[in-house]
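Below is a slice of the complex: some chains, not all, each in place.
Residue numbering begins at 1 within each chain, and the chains themselves are lettered A, B and C in the order written.
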Amino acid sequence: MRTKEFKNIVTKYKTVFFDAFGVLKNHKGIIPGIDKTFDFLDDHGINYFVLTNDASRGPEALAEGYRSRGIKSITPDKIISSGMLARDWLALKIKEGTVAYLGTRQSAHYIETAGLDTLPISQINLDDVEHIKCLVFLDDEGFDWNHDINKVINLLRKRNMPVVVANTDINYPVSKNDIAVAVGGLSDMVEEILGKYFIRFGKPDAQMFMFAYEKACEVKPLRRDEILMVGDTLFTDIIGGNKFGMDTALVLSGNTLPEMAKVRITSSGIIPNYVCPSVLINGEF
Amino acid sequence: MRTKEFKNIVTKYKTVFFDAFGVLKNHKGIIPGIDKTFDFLDDHGINYFVLTNDASRGPEALAEGYRSRGIKSITPDKIISSGMLARDWLALKIKEGTVAYLGTRQSAHYIETAGLDTLPISQINLDDVEHIKCLVFLDDEGFDWNHDINKVINLLRKRNMPVVVANTDINYPVSKNDIAVAVGGLSDMVEEILGKYFIRFGKPDAQMFMFAYEKACEVKPLRRDEILMVGDTLFTDIIGGNKFGMDTALVLSGNTLPEMAKVRITSSGIIPNYVCPSVLINGEF
Amino acid sequence: MRTKEFKNIVTKYKTVFFDAFGVLKNHKGIIPGIDKTFDFLDDHGINYFVLTNDASRGPEALAEGYRSRGIKSITPDKIISSGMLARDWLALKIKEGTVAYLGTRQSAHYIETAGLDTLPISQINLDDVEHIKCLVFLDDEGFDWNHDINKVINLLRKRNMPVVVANTDINYPVSKNDIAVAVGGLSDMVEEILGKYFIRFGKPDAQMFMFAYEKACEVKPLRRDEILMVGDTLFTDIIGGNKFGMDTALVLSGNTLPEMAKVRITSSGIIPNYVCPSVLINGEF
């Protein structure tokens, strides 16, 4: 697989969309030297955003995760999370009333900032559900799976309501070797059991890229092909970026191993414009 | 939907295979009067078996559930559970060593009776997994979903081993209105996350009907079209029975509602030989 | 199912998005009286667009289909076809060279207007494919299925290239009772056989609604919840409109039968804001 240095390709673009995990950070934390990448982009007048399938915390808390680890460039306005799409959707479609959720107290931020009342699934009384307007899957933590997943299923059998999944990912890494079921995995199981159709937000769905594109255009208007989408996963970042009409770069610092990149691209038919070892900027600039 | 009385059709057959839930019992327990059905079959020299997707308890315990409710005809040798297929598979393919499982202590019966050592997922040390030969999904109860489902995923990432799902059902009824996730639903989620292929036992898979057919032939040899499969669900009992070459009867006493039967048969293309209100025998015989 | 008159709900909105088949026309042609609906909208200053999963003809030819049947309100600028999304994608991502296609000569309009060279699959020489940049599924007509579908499969095994499906529908009605395989159905089969990932355009995908929304905002800026999406199919029009944040109206003049509407809404969990008998305007206004 012929790879290119990130710094040699990124200068062709006006804006960069970064995936977070596998690109800017890994199981050990922020990838060392990544601050230099943001300095390089700032120097060249290239704007950037972080697109992350995450509804566990609001954009301020997500940005604080970078700031506290020494990356000051990632301010809350640079963060585009799938939770933000859920929040905007709730504001447009639900407007008022009570929204039930699966997740931590912190994840309920996205419901509260839409101006709605929140109700954790554990506190629902199944004999009194008429006031619940919508259910949102926010996070895999903060509730008792044995009890509350069955409760969600029976809530949705009792009362027909829209269901939003604020993170499409089915798993996420928790250490060098281990992964955990993400809320998107739990929601797939519930959807299969009910035979109902949920509304999902997150990469690779076009709505995530559209949301980020609109934010980017607020800074300065630009065409889609003036944006570079950078990610470590063909099946979310690259296929989604390609479909949206952006150029795409696959980096080999995350879950696509260097020795498998070529086989994966050929067998999937998902073709990035570039393959880069990582987004690190080596040498002087 | 034109229906027929069960007693008028069953006498054409030498053996009957009954689904349990929705046919012989429902959320309130054994359907009243069902003992008369077994008396009728005994009087007419028609043999019968109960085919159930269940690995939570062994056939003796399952039969005891009928006996203690006044149905003495359902002895352990009349029970064909999906757990029995898992047990036979373990005896053929694993032969010796330790088998990990998800389920209750009682469900581990199916591993023990295959002559193997059992290890509940909660007791596994992920740093010492070389001696584990196989993992079996037995029951949705008996373990901590939040913790142990992720543990299963990481066990299977650490060590490649065959995985058996001893019950294909994705949910089961727990009361008049409520259902719960069955172990087949949990295993579907784990399989999707891992991208691996598990071995599943239970209706509508042919192996379940074959197992029952072999048991029936031990009593007296018979052709497949001399058996009537009776069930309340088109997508397990009827499609499975049809494919295996048996005649089939859909009963309307369970999850196929009388007013929906015709629509369901037409839209699914799954056509039973007969539709009966129930398996109850009305009047004298 | 309680239904509402279309004229009583539509006046709350600034713009209406109409599905075409089952809403404005059916197997007999344009639904009689539909011109009055457009007069009503014009009178009330409500803008409208027709969103159609179709890449068989360009917007001019699609509009001509309405004009020639007496509906002068549907001008080419009112038409949003899935083919237009494919054309814009080709302009952004392919930019120059030769694009192969499955479809009629007329459907190739969408490639030509992106400034690219077209090559019907029948004219491809499989020993000379290096110059082909992309393959587009446009229409189910215009080629020999026995021969050309296998040719497409082997082309894509020979050379890895992006594949665009310009219409997600898997079938379409051809008469009162009969349907035909649509190009989306053929592309699903090819994708399954190859194990590759294609790029699909059409409802219910968000990109189709985004495209229409941008066109609507060019006329006059508006919020998403100022638009009403009207369709006859829960699984494309309504779920897609709901997810995009628009209000939705299901009409019972197409493939959702009045007697099935309630069951379908309950079992699918796809809930329109309104259910209307049709979009016809009855009485004076």
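Quick note on the criterion: a contact is a pair of C-beta atoms (placed from the backbone, for glycine too) under 8 Å apart; a residue touches a chain by one contact, two chains touch by 3 or more.
This is a predicted model, so every value here is computed, not measured.
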Going from the 3 copies shown, figure out how many the entire complex holds in this file.
4
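Note that only the chains that are shown with their structure count from here on.
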Which of line, ring, star, complete or other matches the graph of chains that touch?
line
For the chain pair with the highest number of C-beta contact pairs, give its two chain identifiers.
A-C
For chain A versus chain C, what separation do you get between their C-alpha means, in angstrom?
28
In whole angstrom, what separates the CA-based centres of chain A and chain B?
40
Chain B and chain C: spacing of chain centres that average the CA atoms, whole Å
44
Which positions in chain B are in touch with at least two other chains?
none
Tell me, which parts of chain C touch chain A in their complex?
88-89, 92-93, 156, 160-163, 194-199, 205-207, 210, 223-225, 235, 239, 242-245, 265-271
Help me check something: in the complex, which residues belonging to chain B touch chain A?
144-146, 149-150, 153-154, 157-158, 170-171, 177-181, 185-186, 188-189, 192-193
